[in-house]
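All protein chains but one are shown at their positions in the complex.
Labels for the chains are A and B, by order of writing; each one numbers its residues from 1.
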Amino acid sequence: MMELVRSGEEPEVPVLAFDAISRVYGDGAKAVRALGPVSFEVQHGELIAIMGPSGSGKTTLLALAGALDEPSEGQVSVAGRDLAGLSAKELSEMRRRVIGFVFQDLNLLPGLTALENVALPLELDGASLQEARREAREALERVELSSLAGRFPDDLSGGEQQRVAIARAFVGPRALLLADEPTGALDSVTGELVMRLLRAQCDAGRTAVLVTHDAAHAAWADRVLFLRDGRLIDEAADGALSVSRGGSGS
Amino acid sequence: MPVRNSLLAILAAHPAHGYGLKSSFEQTTARAWPLNVGQVYSTLARLERDGLVEPEGTSDGSRQTWRITAAGREALGEWYAEPVVNDPPSRDELAIKVLLAVAAEEVDVGVILHRQRVATMERLQELARHKRKADPVGELPWLLLLDALILKGEAELKWLDLCEERLRHRANADPEPEPEKETGA
Partner (left out) sequence: MTTALRALIRVELRQLRRHPGRSWLVILLVAVPVAAIVGGTTLLSITRATVEEQKTRAMGRADLRVIAEDADGVRAARALLPSDARVAELRGGRAHVSVPGRRLAARVQVVRPGALEAGGLAEGLLVVESGRAPVAARELALAPVLLAGLERAVGETVMLGENEYEISGVVVDPEKLDLPLVLCGDAPDDVPLRTHLLVGALSDAAAIAGRLRTDDRRVVERAAVGGQDGFEELVIFVIGGLGLLEAAFVIAAAFAVGLRRRQREIGLLQSTGASGGGIRVAMVTSAGALALVGGALGTAVGTAVAAALHPFLDGWNGRRNGVFETSAIHVASAVALGVVVALAAALWPARTATRLPVRVALSGRRPVTAGSGRWLMTGLVAIGAGIVSVLIGARGGNTTAGTLLLAGSVLGVIGFGLSSPWILDQLARRATGLPLAWRLAVRDAGRFRARNGPVVTAVLAGMSVSVTVAALLASIRTLPEFERSMMRDDWLIVEGAGAGEVSRALAEELEALARAPLAATHARGAPIVARYSSPDSDSDATQQSWVASASEGLLAALDAEDGAGVLAAGGALALSVDGAAEVVELVTGTGRVLETLALERFEANLTHRGPRMVVAPRDGLEAGPPPGSELVPWVVRLEAPVTPAVLERARVLAAGVPGTTVDADLLHRSPTRGFYRVVLLVCFATGLVVLVVATALSSVESASEARILATVGATPALLRGHLAARTGYLALLGCVLAIPAGMIPAAGLILMAPVPLALTVPWTEVLITVVGLPATAYGGAWLLAALRCPAPAGLRD
């Protein structure tokens, strides 16, 4: 069973750990190294931002973190469990109970209302309809969208859709959010609103890793990792000692 | 120039004395640019010489009240109407440092860029922390200023990335080997 303690004792196990991870596509002469070797840890309650130009491997990194892809080398652990050792069923359980995803767009099922979309993971996990709807309503309140609970995604603006997606990503016992450019399609005001939400969730004990190209949004994070050509080249930490891994201009 | 017109703008609303002008300015600009009283007085003197302000009433000791003239209002109106153009650009220490480093062959530009990136980002994180706590209604000037600083910081980061890219491009085109760089810190 996957349970992540949110408040109270802080466990020493990092929520997300990349250990010498590499991801290579193709083989032989045509091999392309998309990521790695990369190592880092994300602790409980942290908001981490990953910045880098396109092609730097940020999307691959996020996919590996959420078990949507498998590393060629190294080990990815979530709450101490090695993802490689999990079966398809256990992975789907992980996505229901531990990890939440937010993409740049197309996050919601168009045939369900906002409330039903947020309730979906709970239902998938076996909760009753009433129970799931109740918790979903609470989640929507946290993102200040209770009034739009009965709307369909088609009738919501981009910003509202993203907020619903965040509500869904954090519903239930889920404590780790992986977001791929969640503010990419939003204007600056709405984008800031989304960042405020994520910040508030992390302050409340959850953990989030987001990929972004917008420095103003990355600034909301506790730590900002810079990715270039698949390697981590710099890391900026708010209020802590700076760690520069910069090497030659490559 | 901004100091002259700032004083004109404050006097256009109501007459004030020297210290009053200083505190009004600092309040309006969220104390980002503290003013020296002496600077205020010397600016006032120049404005009076140009006929844009005039003293009001008699001076009782050190507290002379000033008010704006019709010419002053006109000058202020022109200042508001005309957009701000930064030409020639004000001295940018970072740009100067990087340009000098690029010209000097024994200096490792890469290290400079990396360190600057981390520092700028951490400054942004600090600014963002301030923004989190700011009241969007009661502290609007403060918020506007924070936004300006953060976005400028973002622009700086983008420029750092671009510098790295162009330097790398030049290095690939240039067959001369580059000196070994230190790693880690």
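Basically, a contact is a pair of C-beta atoms (placed from the backbone, for glycine too) under 8 Å apart; a residue touches a chain by one contact, two chains touch by 3 or more.
Note that this is a predicted model, so its numbers are computed, not measured.
Student: Thinking of the complex as a whole, which visible chains are touched by the chain that is not shown?
Tutor: In the entire complex, chains touched by the missing one are A.
Student: From the list A:19, A:41 or A:93, which touches the chain that is not on show?
Tutor: A:93
Student: Hey, which of A:13, A:112 or A:193 is the one touching the hidden chain?
Tutor: Considering all chains, including the one not shown, the answer is A:112.
Student: Name every residue on subunit A in touch with the hidden partner chain.
Tutor: Output for subunit A: 59, 62-63, 66, 68-69, 88-89, 91-97, 101, 103, 106-112, 120-121, 123-125, 129, 152, 154, 168, 180.
Operating definition for what follows: only the chains that are shown with their structure count from here on.
Student: Roughly how many whole angstrom separate the Cα centroids of subunit A and subunit B?
Tutor: A distance of 37 Å separates the two centres.
Student: Under the definition above, what is the set of subunit B residues touching subunit A in their complex?
Tutor: Touching subunit A: residues 109-111, 113-115, 117-119, 121-122, 124-129, 132, 150-151, 153-154, 157-158, 161, 164, 167-168, 171, 178, 180-181, 183-185 of subunit B.
Student: Applying the document's contact rule, which stretches of subunit A touch subunit B when the two form their complex?
Tutor: By the definition above, subunit A touches subunit B via 53, 196, 199, 214-216, 218-222, 224, 226, 233-239, 242-250.
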